[in-house]
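Only one structure is covered here, and it is reproduced in the block below.
For this view, one protein chain was removed and the others were kept in their places.
Going by the order they are written in, the chains are A and B; count residues from 1 in each one.
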Amino acid sequence: MQFDSFASFLDMGGYAFYVWLSFGASAALILLLIFSTLFSHKNARANIARQVKREQRLQQAQAQANVSESTSQ
Amino acid sequence: MWKWLHPYANPEVSYHFAGKLKPWLGLSSALLLTVGLIWALLFAPADYQQGESFRIFYIHVPSAILSMSIYLAMAIAALSSLVWQVRLADASAAALAPIGAVFTAIALLTGAAWGKPMWGTWWVWDARLTSELILLFLYLGVIALHNAFDDKQMAGKAAGILALVGVINLPIIKYSVEWWNTLHQGPTVSKLGAPAMASEMYWPFVLCFFGFALLVGAVACVRFQTEIITRNKMRPWVRNLVTSEVN
Partner (left out) sequence: MNPRRKKRLTIVLSVLTGLGVVSGLVLYALSQNIDLFYKPSEVHYGKEDTGLKAQIGQRLRVGGLVVPESIVRDQDSLKVSFRLADMKMPISFSEDDPMITIKYDGILPDLFREGQGIVANGTLMDGFIINASEVLAKHDENYMPKELADGAGEKHSKPSYSKEQLEGSY
């Protein structure tokens, strides 16, 4: 261990601002990348699923229309 | 070789392969980064000139190396997409660009935060720093082109050409410190032979580097999967996949 106390660890030998700025900004950017990646994957799946459902509904409606048309004749 | 590669050029097989790979990459990356970063922050010795600010090295150098390796991978994918029309190569190029941009931004940010106390300035227009900034603009240009077209094939072509033109920037970044009189020093760890640092400083770097590299792999797998399903949304296997709950 290079530091005697938690306070001296936070102080980083006087370079606290620069060291924590670097680590903080990097962590923020990486977390942003990870979450936006997961979010856009979910989003892409949901979008396609919605489209599939819409088409299925359309098909059903069309089939029903056909059925009612054929029974009315 | 083409026969062996053939099944992997199938989007469905690739999708499931990436899906199998990602938890392993993610887990090993989390493990390496936890150990590596704790080692780097708490146990690695401080530099005799730079003191504790030397710890920025453990993020700055891995992300700088990765920013260039990711670009190279993206350019190779773009080339195989343009020349051999491998559709999946295009998907992987599109998946890699945002990851590369993030690591380039990290390299630039941590470099600035390190340069201020040590060199005395946040930024200087020297060859190394400037060419790394151009790398960021190249990534942003590639991302913009991928999103500029509704037709993914056209988008891939435009972005691929830009990515290939930008490859010229990679040797400029790498050798800038030798070709020009830069404020940035020469490489510490990519030299052939022994690294220019003590082993108790070097090992945490190795862990951090592979931790970040595996993280890139894990994120790339997910983005690759996203690209595959958006490009194949009319295919039955994708339709079955998204309506079922399994990943």
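As a working rule, contacts are C-beta pairs under 8 Å (C-beta built on N, C-alpha and C of every residue); 3 or more make two chains touch, one makes a residue touch a chain.
It should be emphasised that the depicted structure is a prediction, and the values quoted were computed from it without experimental measurement.
Undergrad: For the chain omitted from this view, which of the shown chains does it touch?
TA: Looking at the complete complex, the unshown chain comes into contact with B.
Undergrad: For a quick check of understanding: of B:15, B:54 or B:224, which residue touches the chain that isn't displayed?
TA: The missing chain is touched by B:54.
Undergrad: For the chain left out of this view, which of B:9, B:30, B:46 or B:79 touches it?
TA: The single option touching the absent chain is B:46.
Undergrad: Considering the complete complex, identify which of B:27, B:42, B:72 or B:196 is in touch with the unshown chain.
TA: B:196
Undergrad: Pick out the residues on chain B that sit against the missing chain.
TA: Touching the missing chain: residues 45-51, 53-54, 57, 117-121, 124-127, 130-131, 134, 137-138, 141, 144-145, 148-150, 158, 162, 180-181, 183, 185-188, 191, 196-198, 200-201.
Just so we're on the same page, only the chains that are shown with their structure count from here on.
Undergrad: What is the distance, in whole Å, between the centres of chain A and chain B, each centre taken as the mean of its C-alpha atoms?
TA: Centre separation, chain A to chain B: 20 Å.
Undergrad: Taking the touch rule as given, give the residues of chain A at its contact with chain B in the complex, in rising order.
TA: Touching chain B: residues 1-3, 9, 12-15, 18-19, 21-23, 25-26, 29-30, 32-34, 37-38, 40-41, 44-46, 48-49, 51-53 of chain A.
Undergrad: With touch defined as at the start, can you tell me which chain B residues reach chain A in the complex?
TA: These residues of chain B touch chain A: 41-46, 51-53, 55-56, 59-60, 63, 98-99, 102, 105-106, 109-110, 113-114, 116-117, 215, 219, 222-223, 225-226, 229-230, 233, 238-239, 241-243.
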